[in-house]
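Every protein chain but one is kept in place in this view of the complex.
Presenting chain A:
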C-alpha cells in the first residue's frame, strides 16, 4: 500500500490573502523531506495543511487535494481526528501539557481509547526510550513536564506524537526555540525516526535542512519553486531564486 503524501494543485487563501498557490509535491516514504524558505512564504501553512490543522483557523479556504493512502484528506467523508492520529505533529515551541511527564505521553493513547493500564505504561516507556528521554526522566515520570528543560520538553512532545504510532510526522521548526546541543539531539532523533516514519520538517535553518533531509523543497511567496534531492538542490540548484536564497542573498 502506498502511504505517500501526494499534494495536488493545493491552494490556500486566508480571507482575501493567497497564502499557497498551486502546490504540487510528492512526499517520499520513510525519508526526511525538508521545506525551506524565507519567513512568511507559507511553509508552516503548507505543513499544517497536511494534517488539516488549518481547519482551526477561521476564514481559511483550501482548494486542491492532498492524497494520503490515495484518498483525499479534504474529502467530505474523512474523519479529521483519524487523519491527525495518523499524521502526527511537533510544533515550533515545545508545548507539553501542564501534566506529568507520564500523562503527557499517555494523553494520545487515552483519548484514542487505550484502557489497559499496563499497555499504556509499556507504550509510554518504550516511546520515551526511543526518544532518548527515558534515562533522563526515569525517576521523575510523575512530576510535571514543565520542570524539564526546553530541549527535553521538545523531545517529550515528539514522544507524545510517536506514542499513538502515526505514519507520518510533521515538524514545524522544531529546533527554533532550542540551543545547539538540544538541536543536535533532536536531529539525531530525526535520523533514527526516518527508519520507521515519514518525516516532513519545516525549517528556517538551511544547514539543518542540508544535514538531515533527503529531499528538500524551496517555497517562495506561496509557490513551490524547486523540489528535489537535497544534495542536488543545495549544490546545483536549477532555479536562480533558489540559488540566491541558499547563498544567502535574501531571506
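Here is the rule we go by: a residue touches a chain if its C-beta (ideal position, glycine included) is under 8 Å from a C-beta of that chain, and two chains touch if they have at least 3 such contacts; residues count from 1.
FYI, contacts and distances are computed from a predicted model.
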item	value
Omitted chain, identified by the protein name its UniProt record gives, among "Thiazole synthase", "Phosphate transport system permease protein PstA", "NADH-quinone oxidoreductase, B subunit" or "Sarcosine oxidase subunit alpha/sarcosine oxidase subunit delta"	"Phosphate transport system permease protein PstA"
Per the touch definition above, residue among A:37, A:64, A:96 or A:217 touching the missing chain	A:96
Residue in contact with the excluded chain [from A:164, A:190 or A:206]	A:164
Candidate in contact with the missing chain, chosen from A:23, A:36 or A:53	A:53
Given A:88, A:174 or A:237, the one touching the chain that is not displayed	A:88
Interface residues of chain A (partner: the chain not displayed)	51, 53, 56, 58, 81-82, 84-85, 88-89, 91, 93-98, 107-108, 111-112, 144, 146, 150, 153, 157, 160-161, 164, 177
